[in-house]
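Have a look at the structure below, then the notes.
Excluded from the complex is one protein chain; the other protein chains are retained at their positions.
After this line comes chain A, so read on.
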Amino acid sequence: MLNIRNLHASVEGKRILNGLNLEVKSGEVHAIMGPNGSGKSTLAQVLAGREAFEVTEGSVDWDGVDLLAMPTEERARAGLFLAFQYPVEIPGVSNAYFLKAAVNAIRRQRGLDEYDAMDFLARVKAEMKAVGMKEEFLYRSVNEGFSGGEKKRNEILQMALLEPRLAVLDETDSGLDIDALKIVAEGVNRLRSPERSMIVITHYQRLLDYIVPDQVHVLSEGRVVRSGGRELALELEEHGYGWIKTEPAPAAAGAQGARP
């Protein structure tokens, strides 16, 4: 279980997360929505360990360990996966090498044998097929020159290969055509299991037709201001965020109350 309590984070002196609370149980999928700039990606990056964001207060407990005390790579090896809103291009490093290095780093940690070149290729090709990626993407530099949608598929491919215990998907659906969206959703649904938790950040209720969340949260100014079932997403779709923001402080209190 992931338990985020009173999380405050800032970057270059600017406060972005302001007392965020969130609890995600094993096996649950939570959706996070919220206006641009409300801190969704910041939360995702803080969970993954981006050092540029300074955590000034609060805690993140992940199955009894202090997540914030772990370096980024250890979090990954312990089963945390972040699908980036903006996947990074790495010229000169082939996707194949990158994927293999990542998979083997995680297999080592889990006490599994590292894949040799043959086993890895067989595995990665099967997963690529599932996310509709052509084999040539193995031999191109990581994300370099990939279209927006291709980058997102590459993130889902990595998630499938790394089999995380906690996956955070930051707007993986943005910029995808409807077919790609379904592929992403299938990728997520395939991984759904009682041991796995997921946080899906999105602007579109559309995605939640395919990935049915256990809970939906609305982030505003670095705080969860409202939580509810999937019907909350429909309400947001209809009314926008204005009605949440215009409600005074009790709205936030209500959101806290709505947490299980």
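The definition used in the following text is that contacts are C-beta pairs under 8 Å (C-beta built on N, C-alpha and C of every residue); 3 or more make two chains touch, one makes a residue touch a chain; residues count from 1.
Here is the rule we go by: contacts and distances are computed from a predicted model.
J.: Out of "4Fe-4S binding protein", "FeS assembly protein SufD", "Maltose/maltodextrin transport system permease protein MalG" or "L-lactate dehydrogenase complex protein LldG", what name does the UniProt record list for the absent chain?
T.: The record for the missing subunit names the protein "FeS assembly protein SufD".
J.: I'm checking contacts with the chain that's been left out. Which of A:Leu2, A:Met33, A:Leu162 or A:Ile199 qualifies?
T.: The single option touching the absent chain is A:Leu162.
J.: What residues on chain A make contact with the chain left out of this view?
T.: Touch with the absent chain occurs at residues 48-52, 71-73, 75-77, 81-82, 84, 87-94, 97-98, 100-102, 105-106, 109, 117, 141, 158, 162.
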